[in-house]
Structures are given as structure tokens and as C-alpha cells.
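Apart from one protein chain that is not included, each protein chain of the complex appears where it belongs.
As written, the chains take the letters A, B and C, and residue 1 is the first residue of each chain.
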């Protein structure tokens, strides 16, 4: 789960991390009012769950009220990577003389939280990682020790020579780790972390992502979620026991199991088709789940054909087939369906489906090719 | 540092541990008022920093208002092991059907926090430890894991068979460990922990001690301290860099180093004398410290003679001797002093002291014997 | 031979009285898995399908000598269950539960490392040594004893792959579902080494997917330490950036963790990668035929 910059910085503030004075605004009028209160110059920043705002023109410095107005006008309503900008953050301009990057995330390899720090702040860290990987210092945090003062110092000395800054950084790094733990974060980032003209460390920007698996014990974090329309669909699907992700192709996919669902999409692509979605219906043969899944697929107007790929494991194919038949009986589906069943009791399942005059195929490759043919009709 | 039962239970309450409804009272009138509010029966309990209140008559059940009044009257002002009772806790009577003991402390051997649990609650745990040590279950808590749910369950199953109680206990034990960590406690105890008639775990009594070395980071705990007059002297001494503990003998001791101070007292005792105090002046030759120490010793009217035993280590004996001379020049001491110096530059130190007509001796045994002779004069 | 489990493995089921726990316990038992005990706090003393149930893992281990544990408890309790198993002296823990918070897994894997306990999962279908022991939720009928060692981040995709292998006459030594979470127990590197050391295994199949760089690391490890042939498959060639594809760990984050990178890493060291599942059996046969 992602939250906005201003929400991340609100959390930072609660831990006494210095951030810019700032106000969230939903209209140009609010931006004008906020600018009056904060004083010029201000920076107007789009608040969307997408990276690369700056490049997209979603961040503008305003030295005059006119510029602030113009910035608000141009940014509000803008589309950034499919996200519509509905609010902007107006932040007081801050004088600073150097920019750093610090971030915490989970490192799969060491199975620990990792702290990343770089003197190349203010640019996208992924670019630094590619162009100059040595400029990013990485420190694995021992879960038994946490962010000790000595580790925080070790990191701080990589960024700063001035001991007054090192001491501030030690405090800051320990707080960031505490935030990471306290909120079950998957990413906590300050980019840039700046040294202000009066020698203070300040979070000019902030970013936090959270572990979806831990939201059950993070009600305050979960309450910050602002899903887009597509994400709302994904969440609704999740609540029905399905994992659904919309894509931009024409072949609707319904598969049991995440890995198999990905592999099915890959096979469609292999034969030149385009999957309309990822949809994992899990291990159930419950007709209601199939109906929900069907409705999800049909709600996407791009979908021209539905490809169903089920591998019977613990769940038997004949049970799944019965579920499918009941589901399809209860709803009107006016686009073609290609069904492939394999694994436990596949033959019996295929027989049941054939009896209901639904087309079945014998392999995933065949299913994909048939679906592509039907989609191109 | 110790706190009162009611203060411990206030901390428990903050962690949502169930305790009795209760009120602290400083007078019989307040006890009457509290009893009216709480409803009969009540238990009136002396609040002093001493164990064995019950045996000393400091805990009384009152079934009538008259009994409550009498209890208040008899307990307030009572002396328990040298502590004057200035306040009582009036606690609502609770119906319960079984009593348990649970406690957390530091285990020197495993160098960890240890959890102790026993079905023999409501009696002094030291007695259980002596009479029936197997009745006390001990669990070392791995500092890396803390009080995991599984450990708490393991402990809880030792006390309870009813799973509803086990579940309550798991929650309670985890909270107690959290309290221990959060407050830098050295002891957290509930004795008895009772099962109420309606099946709830309730802390009928509570006890907490704290690590003096950690009070600097526990301002809220430190604020709960209520030192006795003697303890105030000890604290004042500590602030001057001295460790002072008053005893009931006649020979005032001034020694550098805790182990040497204990050994000096032991030697006095060996020869039949009685030390009036433990006093460690640490490793300094600062005259001001010696003056403070002297004033401490002279403030005790039982002191008939002062025995000074210094072992020069890093601190040189001649420096200490000079400090002593300056200190003694600045104050009037009208009781005899026996001085023993040894270690680094002892000869020079002894020479300085002799020059000022102060008596010196050559060994600790001699010093003790001379001090005893003078005390008995 | 096989890796990790065989017919002598003594299995304990944590969460044995739950819906999934009881269902799969019976399935495992029916396959011949030596299930010796169950744990369900508060239900100690009961029997589940003839298997004694205990309140704590410690009690169960003491009473039955169980050395391996499979976990079916709800995800919020799974981290604690893993720790309990390890603390009680269990050697191998298999965590089926899906949705375990990552920080719980950080804590658990760190503790298990210190204790020397092996973990598979969480969010995995378990493992099987065909004909000897199945500890998990795997559909046993598709497996066949043989010389292919298989490891996979996926469930049903693995079943498909195993079916294809079995139908082509390629049996398996041990098949391990390592799970789809970002922080998990035994992973490619450890399992590759175990298969390398296992006399029964003659070829290794690695089924990966998008997210993280474990496949790239595996390729490096194969290059340096593995002499047996390895064949791979990577799911998620069409997955978009920034979306979790069902598995918590299956996500491409800003340009890293793509299937293309992983496939390239394997092919760079001469590990053939099937583009479609159906290609796998022939690649395995070819690898067996080509080996020195």
C-alpha cells in the first residue's frame, strides 16, 4: 500500500523529524490561501501514487503568487502515469546547500531491513543505482540489534563530515527505523534529505509504502489508503478471495494460482496475443467465486474473449467444472470462452463442460492460440 | 528504586491489566470516604517500601465501616520495619477462587530477564522458594525474541487448564514483559494474581522495583520516588559522588572503593566492633568530597569515632592525605579519628598526616582495633 | 535418497484442528507421511484422525520425537508458530500460511538461522519426496519417484510442470515449493546445493518468477558450485511494473526483477530456460542426455 508524500511527512513529523511547512490543497483557491499563509516562495507538488512527478511537470517552484496560481492550475487535474492529480502539496520554499538520499526497505537476500544512504540525493535513486551504484551505501540492520547508535553513526559518517550533522543524522536514522517497524513499512524514503542554510537536516520529500500483509494490525495506516478506481476493483476482488490486476489487452484470463496465471499470460503473449488481466481465483471450486471472477472480466470493455485455465490439484477438475457450469448458467456471457482443464480428474471435468456445449481445448498453448483467434475475429 | 503497591498498579492499569478499584488515603476521614465510594467490603493496606506488611498488621479486611475506620486508625502511623505508614490503599474487596504468583526479574546467571510463575500465590514467594522450590516455574526470556505468544502460552499452561484463562494469561504476561522493558524495571511482581468469580485474571497486589542505573532515561519513574529520611541522605551523598548507607553501629567508616569499604566493616565486626555506616568516597582526593563525607558521618549522633581507610591506587595517598588535611582544617571534628593509608605513596601520605598530629596506623586490623578501643572509651 | 524429507521424517502439524490443518493432515497421512503429532493450544489431549494433539510444540516434541513441523495457523500467528517450532528443537519447519507480515518473517528467519533450523515458506505448498513423504498441500497423484529435483516459487504452476514431467516419464527425487513471499526460508542457493549433494537427483529444475534478484543470484551460484544440469522456467514475462502478481514477492520494482533479466542471467551461464511450460520436459531430457 502506498501513501502520499504529505501523509509520509505527517508521520515523520510525529516522530519529530523536521519537514517543510506545508498544506494540502484541492483547488487553486486553496493554493493561493496556503501560499499567503506560508509566504513565498513555495513549491507546488502533485500528490499521486506515482513516481517521476517532477519529469511529468507535477512539481513547480513559485516565486510569485501568479506563479503559484499557474502551478496549481496546471498541476491540478493533470494525469501522471494514469493517476489523475486531485490534490497538491504547497510547501514553503527552503534554502539548502546539499541534498542526500536515505531509505529503508526489506532486503530479500539478507532477510533483513536494509538502510540505504547516498550523497547523490534529489535525483531518482534507481538512476543512481544504475549509473553509479557505488554511490549508494547499503547497511543490513541486524533484527536483534535494530538501528544502534553506532550503526547510525557509521552510516552518518558516510554522508557527513561535520559532526553536528552526524549527530542529527544518528537521531534521524534511528527514528526512521522505528517508523519502519512501528508501521510495518516496506519502504521509507527521504529524497532529498537536505541540509538547510542554518545547518538542520530536513526531509524535503518523503515516501512510504507498507506491507499489505500487515495492514490488519495497522488500522491507522490502512485508513490512509486512497485507491484508484482500478485499485478499488483489485481490493474488492481480494475481499472475494481473488487476485485481479487489470492490464490493457483483449484476452480475459481466469486461472487458479498466481504462478500459473502469470505463465498463462506469458503463453498468450508468446503466441502474439495480449492478456487483459491477471486473475487468480485461488484453489476453490465455489461457483460464486467464478461468477465474481466472470463479472470482473466482463466489466472490462476491452475483453473480447475469456480464457479459463485450471489445473486441478487438491481441488478436483470435475468440481471446478461443475462450479463453472453453475456460474455460467446464472449469468449471460456474450463473448466466447475457451476452457482448458488439466490435472486431477481433468477428463471428467472436460466431459461435464463438453456436455454443456462449451468449447474445451487440451493444452495451454492450444487455449492461448484459440483465444487469440477468437479475439482477432 | 522502589515504588508503592498503588503506583505499581497504576502502571499496570495503563497497560490494561485488571486491578482492584482502589483509592490512596492519607487519613481516617479519607478512608471512610473512599469506603463509601468503593462499597464494602474493602481491604485497607499500608503503603510502605517494606515487605511483610501482612504479618506486621499492615493489611486489614473491613466488612463494616466501623472496621474500615479501625483499620485506618491502626495502620496509619504504624511503623513497619522502620518505615512509618503515611498512607494506606483502600481497595474494593474482590471475590476470587484461586491465587497465583507471577514475577519478572533479572537473572544474573543467564544474563536475561526471567519469568517466574507459581500456583502458590498469596504467600511470600521467598518462602515458597525455600519450602517448595519446584512449585516455582522459571523461564528465561530470550532478549532477541522477548515474551513471544508461544512462551507466554507455555507458562500459562503451567498455571491454568481452562483455555479462556490461558488466553488471558498470555496477554497479561506479554504486557508485564513490556512494562519491565519500558520502565527499566528490576522486578515486576503480581502476588497474588487471582481468578475472580467471573473468570477474570486480576492483580490483587503489585510490586515494582527499578534499575537505579537507568533512572536517567525514566523521568516518569524517577518522579515516583519517595525516599525516607535515610534514603534522602543516601541520594544526596550519591549526588556528591559518595555512596553512603547508614547502619546502627558506633564506628563511622570512610573508605575508597565499595569492596574495600565492605571489607573494612567486616574487619571492624571481626574484632567485635560495630560499623555505623558504609561510606565509599570513590577514587578522588578532592577535599570537598572529604568534607561532605565527614559531615555525613558527623550527622549521625551514634558515631563515636571515625575510621578512615584509603588504598592509594591511581589516586596517590599523598594527594588523599593533603585533601584530608585541608578538609579537617576547615571543619571542627570533636570525635577521634583513626587513619590508615596504604598503597601508592602511602609513606608520604602518612608523613603528611603525622605532621598534622593526626593518629595513623599501619594496617586495617590495627585501625579497626584502635577504632573499637576509642569507641568504647 | 532425496533431500530434506523421507519416509522416516516424523511430522508435527501446527494448527491441526483448523479447517485446512485437519483436511491436509488426513491427506498427508493417507499418502503415508509419518504424521506423529498435532498442536492446537487448548485442545491438548484430543485426537485428530488418530493423531495425538498437544497444547505446545514442546510437549509434542517431548512426547513423540517429531523433527519436522508443518504450519497451518492463520497468517497473523504464523511467525510465532515458526519460532515455537524452532525453539522446541524442530529441524525443519514448513509454513503453508499465506499472508504472513514481512517483519514477522524477518524476525523468524533471523532466529532460525541462529538455531540452525531449516524453514520452507511461508506461503508455500510444501514439499514431497515421491513414494516416501509429502508434507504440504500438494496433489500427490501427479508425482512419481525419479531423478529430477525441483524447486519453485509457485503452487499450481508447479503442479502443471510436475504433470508434464511425470507424463513424459520424468520422475522426481524431491519437489520443494519455496513459496511466493519476499522473505522466505530455504531458497534456490541452499536447495541447489542439497540437490547437488543428493545422489538420487540427476537434473535440477528451477521454477522462478518476477520480483527480487534471487534467480540472478541462483545463476551465479550454479556457475560457481553446481555440476549437475539445471533447467529453468520464469513466470511473469508479461507482468506490469509495480503490481504484485498474486504472490507478495512477485513484483517488478522500478525496472528490476523482470523475467527478461532472469532469463538472460540463466542463459548467460548455459542454463536452458523454457519459454512455455510445455517445453520443459524436452529441455530436461536434453540436459540429461548432454551431461558429462
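To be clear about the criterion, a contact is a pair of C-beta atoms (placed from the backbone, for glycine too) under 8 Å apart; a residue touches a chain by one contact, two chains touch by 3 or more.
Keep in mind that what you see is a predicted model, and the values were worked out from it rather than measured.
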Visible chains in contact with the missing one: A, B
Of B:135, B:214 or B:235, the one touching the omitted chain in the full complex: B:214
Option from B:21, B:92 or B:112 whose C-beta touches the chain left out: B:112
Residue among A:153, A:269 or A:322 that touches the chain left out of view: A:153
Touching residue (missing chain; options B:268, B:297 or B:328): B:268
Chain B residues touching the omitted chain (full complex): 51, 106, 108-109, 111-113, 126, 142-144, 181, 184, 186, 211-214, 216-217, 243, 245, 247, 255-263, 265-270, 275, 278, 280, 283, 311-314, 342-344, 363-365
Missing-partner contacts on chain A, residue numbers: 142, 144-145, 148-151, 153-154, 157, 163, 166-167
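Keep this in mind: only the chains that are shown with their structure count from here on.
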Farthest chain (mean CA position) relative to chain C: B
Two chains sharing the most C-beta contacts: A-C
Chain B-chain C separation of Cα centroids, rounded to whole Å: 55
Whole-Å gap separating chain A and chain C, where each centre is the average of the chain's CA atoms: 27
Chain C: positions in contact with at least two other chains: 107, 110
Two or more partner chains touched - positions in chain A: 143-144
